[in-house]
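Structure first, then comments.
Complex shown without one protein chain; remaining protein chains in place.
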Amino acid sequence: MDATTAMYVAQGLHGLAYGMILFLVASGLTLIFGMMGILTLAHAAFFMLSAYFSYQVMQMTQNFWLALLIAPVVAGIVGVLCERFLIRRVHVMGHIGELILTVGISLVILDAVKAIWSTDSLYVDIPECLQGLVSIVGMEYPIYRLFIIGLALLVLIFMALILYKTRLGMIVRAAVSDADMVNALGINVPLVFMLVFGVGTWMAGVAGVAIAPILTVFPGLADQMGMDAYIIVVVGGFGSLSGAFLVSIIFGLLSSYGVQFVSQLAPILMFIFMAIVLVIKPVGIFGERE
Amino acid sequence: MLLDVKNLNTYYGDSHVLQDMSLTIAEGEIVALLGRNGMGKTTTMKSIIGLVKPKSGRVIYQGKDFTGREPYQVAKAGIGYVPEERRIFPNLSVLDNLKMGIKAGRAGKVQSKNRWDLDRIYEHFPVLKERSAQKGGTLSGGEQQMLAICRTLMGNPELLLVDEPTEGLSPILVKEVRDMLDDINKAGVPILLVEHNLKVAMSLASRVYLMGKAHLGFSGTVEELDANPEIRAKYLEV
Partner (left out) sequence: MMNKTTKWILWSVLLVFLIIYPLVFGIYYTNVFVTFAIAALYAVAIQMLLGFTGFLSFGHAMYFGVGAYGTAIALVHIKGLPLIVSVLFGFASALLLALVMAPLVVRLSVTAFAMIHMAFGMLAYTLALKLRNITGGEDGIGAFPIPPLRIPGVFSIDMTDPTNFYYFAMVILGVSIWILWFVTKTPFGCLMVGIRDNANRIDYLGFKLPQTKAVLYLLVGGFAGIAGSIFALFQNLISAMELYIMHSFIQIMQIMVGGIGSFFGPILGAGVFAVLEELTSRYTQRVELVIGLILILVIMYFPTGLIGMYHHFKTRFFTRQAD
């Protein structure tokens, strides 16, 4: 393989890995925002929080796997508590109430993080077994990026199984179309919403742990990822997992190839893509409802 | 008394859609709630099941107060609700729609000969078995109505609230749904029925409540209503 092709492939892999991380964050948001209709702007804050938790666990145990296990769960629990005691109460007010509340939650989390861990970039090491490069058909790939792709696929499969093979998933799919009816059939819908919120937050948390070694852990992490995740949910179509997946990958590739070819304007590519999609189809690529 | 609804007052925003509404249902009976459109029949049902919260009044079911509770709590206590417009989950299969009606822990409370489960429903309504893999949204209106009732039956309710079950159905299907409700009642489930088809309502119910604008206008037995054309003219005829 010549050098140019190798470069293309390498960039493609970077894009794919970034797209997968985006997808982890965005699919959690698809569950919470797209399916349950809870407008949360705190999603990215939980993503960041989980990255900090992973740093903390790594500090204490030096074990990446333990961090991957614990941090997202703790972030998910914080999310569940927020849903149970705050977000649920303003749901009746509609999106404006949720917007204000979740911005408030984000600000509190952000400042708490700064107070506890300072504003410096914190470094998290890639575990030894995932360091270095692996060569496949004459090409060298960073193992950690491949690991991220695999991890995201695993979470995706896990989520698809829950959604399409379990009673909880069935209830969630029914609640998407008619939550009141599900409630009247004797199913504790508020509890289901809380669980879904927890699972969605957990997924963002997994992404937070996975990205910590690449980007380092810093308060601005939430901004970088949060907006992209929102745009993905909207462009992919509300509540559509496949839409979120497709757009995540497109965004990942756009950003990695964009940096290479039009470096300065790379971030704009995403917005142009989004603007075009939304002007043609305001409900998003796979969206059916608004 | 199985269900005792006392002086419900419900508001939508500023409009007082239910004024001092009261009704009772005893074991085994079918009670019809009649009246013209927009009188508050559906709101009465929604207030009982908890989908709208009444401002004042009481919903007493089996001696326990369920006023203002969440719908799932009321449903778990044994009240089944079949809504107007059926509200089938269109993206779920017929089988999954039925499974949605199952309530954990309720089946055990019902005697096994009266217990509704998938087999018994398929036996009674073979068309649902035929279509079990199909998406709920692809069924015809009559099939959807059947599915909506069966979905609620899967929860083995001890009281059934049925809102406008024959609306928009062909005469043959109307009879089918009527007979279905009759069968369910004969199996021991009391029913509160909102129905605009007077013939169906009168043939099923033993007692009726007539609603005027937002309040109760008349209550009595079917025979009393039958013998009283002025009342019918006042509350029912358009």
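Letters A and B name the chains as they come in the text, with residue numbers starting at 1 for each one.
Quick note on the criterion: contacts are C-beta pairs under 8 Å (C-beta built on N, C-alpha and C of every residue); 3 or more make two chains touch, one makes a residue touch a chain.
Predicted model, so just to flag it, every value in this text is computed and none were measured.
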Omitted chain's touching partners, listed by label: A
Residue touching the undisplayed chain, where the options are A:Ile100, A:Leu161 or A:Leu191: A:Ile100
Residue of A:Tyr8, A:Trp65, A:Tyr123 or A:Phe271 in touch with the missing chain, whole complex considered: A:Phe271
Absent-chain contact - pick from A:Leu13, A:Val73, A:Leu86 or A:Leu122: A:Leu86
Residues of subunit A in contact with the chain not shown: 41, 86, 89-90, 93, 95-97, 99-101, 103-108, 110-112, 114-115, 227, 230-231, 234, 238, 264-265, 267-268, 271-272, 274-275, 278-279, 282-283, 290
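The criterion applied here is as follows: only the chains that are shown with their structure count from here on.
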Rounded Å distance, subunit A centre to subunit B centre (Cα mean): 43
Partner subunit A, residues of subunit B touching it in the complex: 49-51, 70-72, 75-76, 81, 83, 87, 89-92, 96, 99-101, 103, 106, 151-152, 155
Complex interface listing, subunit A residues touching subunit B: 167, 170-171, 173-174, 176-178, 180-190
